[in-house]
Structure formats: structure tokens, C-alpha cells
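A protein chain is absent from this complex, but the other protein chains hold their places.
Let's turn to subunit A:
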Amino acid sequence: MIAAINHSRFLKIIINIAALIALAFAIGISVAYGAVDIKLSTVWQAVFEFDANLTNHQVIQELRLPRACGAALVGAFLAVSGAIMQGMTRNPLASPSVMGVTNGAAFTLVIMLAFFPNVSNLGLTLASFTGAGIAVVLVFMVGSYSSNGLTPAKLALAGVAIGTLLSSISSIISLHFHLEKEMSFWFAGGLAGTNWTSIQILLISGGIGLFMALMIARSITILSLGEDIASGLGQNNILIKILGIVSVLVLTGAAVSIAGTVGFIGLIIPHITRFIMGTDYRWIIPSSAIFGALLLVLADVVARLINAPFETPVGAITSLIGVPFFLYLARGSGGGK
């Protein structure tokens, strides 16, 4: 993993506040740019002095604001779940998309859409938790039956294999039940469908996950020193791991049920955060949330502007940003041995 810089506590707080301000500004930009460009001052008015008679205000309230907030939450959740996975497994490549978790969530989503077409949004979210869980269990099973345990290369390959298997079955189901359109949305990753209902689901389920993540942050720091050291310090590693996995499932499931398979955020952000914030997960987890939110809000703006008026899937944008980073990790600690 990348060596951390030891910033002072004061500097860390300043960096986080600066990132929060940048996030607020990014959300503003995200709301202002689109098919119709709206002035930032109008955005401000639409939020704080809402006038239902103005179309621009309605566009902002009903379409753009939920979308920007959705992007921020999804980015935050994916980043935090990547941070927990990397901390728990001490594996630099651990993250929701590399491990096929996002494909697992999409897999159960398509099953629900095919066999229970009248399912509620909450049902879809629950389904994607389950799917995320199936993928995690499968990857860890491959790991625990492997002769050398889960080396970074094995983790990546197991993720590719399980992701491919689950997404292949999903494609068959979607082809047979004519759900290609719905599913291509999830596999490409996008935030176009976000509305206030989805924000509520995100806030509740993701909030629980985030809370759990913060609760175990200190224990993850200790766990990231190695399991022997952690149990030597009297820590109940099994309990922490179970709590960690549950929060990963809740966070990833919530994110995927809203935005589909957005790749690499959960991989990049924790590394960047560790580089800036040091090795203490009490800092890494909240900062990952802020940085992840910032990155996905900006990626979503790029996704809308790069080929306007058509939308590019935001998952493609985050992949293009994430791949060079993945290659850097693969050349370094990931594939050094």
C-alpha cells in the first residue's frame, strides 16, 4: 500500500473542510449544467426560495438536485465500502467492483425484475443487498479453499470470474424476459433515474451502513496491522469482520440499487485517502466518504457533458479514471511478488 504522509490533526481537519466546500461547489455545478444551463444564483434561489411557478426551479428541485445528491451518496458509500474491505483484508485490490460485488447486486435485481415485476423500490434495494452478499460469500469461499489464500492477483481473478458468471446469468434472464433496457442501465452505471424516493432509501440504508463503519473504524485500524496483532491486543476479530461485511453489503447494495455498477471508486478513493490521511481508519472512513462523493459528483458532470445531449454512463467515466490507478497498483504492491 502507498506510504502515508503524517499530517497534523489540524491539517487533516482543514483538508476535510476544504473537500466539503469543494463538494458543495461540485453539487452546485452539477445542478447548474445540463440540457438547459442554469445560473448558480438560480440554483441558490431554487433551493432556499423555491417558487413552484418557475420551470427552472422545478427542474432543479425534481431532477437535478436529487441526481446530484444521489451521486454524492453513491460515491460516498462505494468509497467507504472499499475502505473497509481494504482495511479488513489488507489487500490493496479489495473493492466492490473488483470483487464482483456490484455484479452480484445487479444479478438479484434482474431476478426480481423478471419474476416479481411489481416489486417496490425497497424490495429492489433488499434484493441488491442479497446479491452483494452472494458475491462476497462466493469470493471469500474461493479464497478460503485456495491453497495460498487470497493474494491480490487471486482476489482480482476470483472477482472477474464470479462477476462474469453472475452477469452472464443476468444477461440470459434479461434476454429471455426482455429486460435488456432496464439491465443495460444497471450494468453501465448511471444516475439518470434518481429521485427523492431513491434518496430516502439511500439515506436510510446507507446511513445505517455508514454508522456501523464509523463504529468499527478503530477496530479496523487495529485489524489492518494484521490479525495476530489484533487478537493479541484482545480484539474480537470475528465480530469486527462480521460487522464490517454487513456494513459493506448495506453500503454497496444501496449504491448499486440506485446507480448500477459504478466501477473503481471503491478502489481508488481509499488509497488516495490513506495517502493523505494516514493509517487511522477513524480518519480514513469519513474522509473516504467526502472524497468519494466529490469524485462521483464530478464524474457525473463529465458523463453528462462529454457527449451532450446524450448521457455517457458514469461507470465508464469512473473506469477510465480508475484504470491507470489500478495499473499503478498492479505494477507496485499488487504484482510485485
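What we mean here is this: contacts are C-beta pairs under 8 Å (C-beta built on N, C-alpha and C of every residue); 3 or more make two chains touch, one makes a residue touch a chain; residues count from 1.
In this text, contacts and distances are computed from a predicted model.
K.L.:
Can you work out the missing subunit's protein name as recorded in UniProt? Choose among "Iron ABC transporter permease", "Fe-S-cluster-containing dehydrogenase component", "Diguanylate cyclase" or "Glutamyl-tRNA(Gln) amidotransferase subunit A".
P.N.:
The missing chain's protein name, per its UniProt entry, is "Iron ABC transporter permease".
K.L.:
Which listed residue, A:Met112, A:Ile272 or A:Leu320, touches the chain dropped from view?
P.N.:
Result: among the candidates, A:Leu320 touches the missing chain.
K.L.:
Please pick, from A:Ala24, A:Leu157, A:Leu225 or A:Ile242, the residue that touches the omitted chain in the full complex.
P.N.:
Here the residue in touch with the unshown chain is A:Leu157.
K.L.:
In the complete complex, the non-displayed chain touches which residues of subunit A?
P.N.:
The missing chain touches subunit A at positions 93, 142, 145-148, 151-154, 156-158, 160-162, 164-165, 168-169, 171-172, 175-176, 188, 263-264, 306-307, 310-313, 315-317, 319-320, 322-324, 326-327, 330-331, 334-337.
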